[in-house]
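Encoded as structure tokens, here's the structure I'll be asking about.
Heads up, one of the protein chains got dropped from this complex, but the rest are sitting where they should.
Let's turn to chain A:
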């Protein structure tokens, strides 16, 4: 890719003043070469490759050989702020997201304080706006303090400036069946969805890894598949009974896929996500006891991986969501039992999807756009995202070089987390450019036009007009 800027009257990078962008010869959803003119935050014009002229002041992005997808939408991201800024902040997480090709992320509620009030979700939403690299959409907790005892003020979060539509106690399961039923019923009034972390707490007390052959040899307490499957089975029946919408987070077993398939055939309004790591990695990796492979739900078997890939291909699983979970080094640089659970994922998700689903022939690029953009946007009720790259639509897009191959180097990632399970693995694909609302935030694989980090820096460079007051 190369970019050239035709001389423009304004040098400001502020959103309101974003100059037009002409993307030339991108393969739209992996298909025909297409020119896209982005102006005013929208796709102003499209035409066959090489057919559009750059208007005065336009930035031209040469995209021959690159695949254009609508900006990716992550339904499941841990940004850690507020509370664990040593692990990640909205800023560092936004950088990672943009570099991974995402234009919107759903920030999970298990922060400190928990995102269980309008005040906290608005704070996270506002931090996202200030950073301005991706749209940060907070997820609200289902229950106060994630304690699983009483409903949080879901209505207040839904009607706040953050407009929360996804509610989740992720990290914990809403295991009380009555509480789950009430949550499912209640969110209907705000067009919301309960995103369930399906994990029976009693069956997984002290659980360390998938229960099976490897756990028996390693002497690590098993995490049975049934602990996930039993909760999903209950929840699809509950959702059916009360006529509500249910979303299942990070499905990890072949049995869960079967239950979802059954539920969908029955007409239950259920959607499900799978993480990139559950599409690629297995519990065999735990044999070295490296906690970088410790994650919730745990890595499962090869048969589960195959079933999950098939489930994405046939639509039983609707979306791929990262469950990006950064941790400070010390929380992983220890013995297995003491280590935190979770893996980073924003900057590798698209590559893993290409490796596991595209290169295996299970998905085309249009399907990738579905599972990483349009479906998650629809589930999260993000009207402005996951739209087709067509005239008049919002200009959120990502340009991917599918021919690139590179080893994963977590040290080079923008996330603060170094806990990538793909370290050293060679993966295909590279995000070359990310465009948010017509403004390039990533070009040539690097961040561009980021707002200054600190208030004093901002002041010395003049008023950061893209900050709090951005439209």
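We take it that a contact is a pair of C-beta atoms (placed from the backbone, for glycine too) under 8 Å apart; a residue touches a chain by one contact, two chains touch by 3 or more; residues count from 1.
We adopt the following convention: contacts and distances are computed from a predicted model.
Missing chain, UniProt protein name, picked from "Phosphate transport system permease protein", "Iron-containing redox enzyme family protein", "CO or xanthine dehydrogenase, Mo-binding subunit" or "Aspartate carbamoyltransferase": "Aspartate carbamoyltransferase". Residue-wise, the contact with the chain that is not shown comes from A:213, picked out of A:147, A:161 or A:213.
Of A:337, A:390 or A:446, it is A:337 that touches the chain left out of the display. In the complete complex, the residue from A:57, A:82 or A:224 that touches the missing chain is A:224.
Interface residues of chain A with the unshown chain, by the touch rule above, are 208, 211-222, 224, 288-290, 330-331, 333-339.
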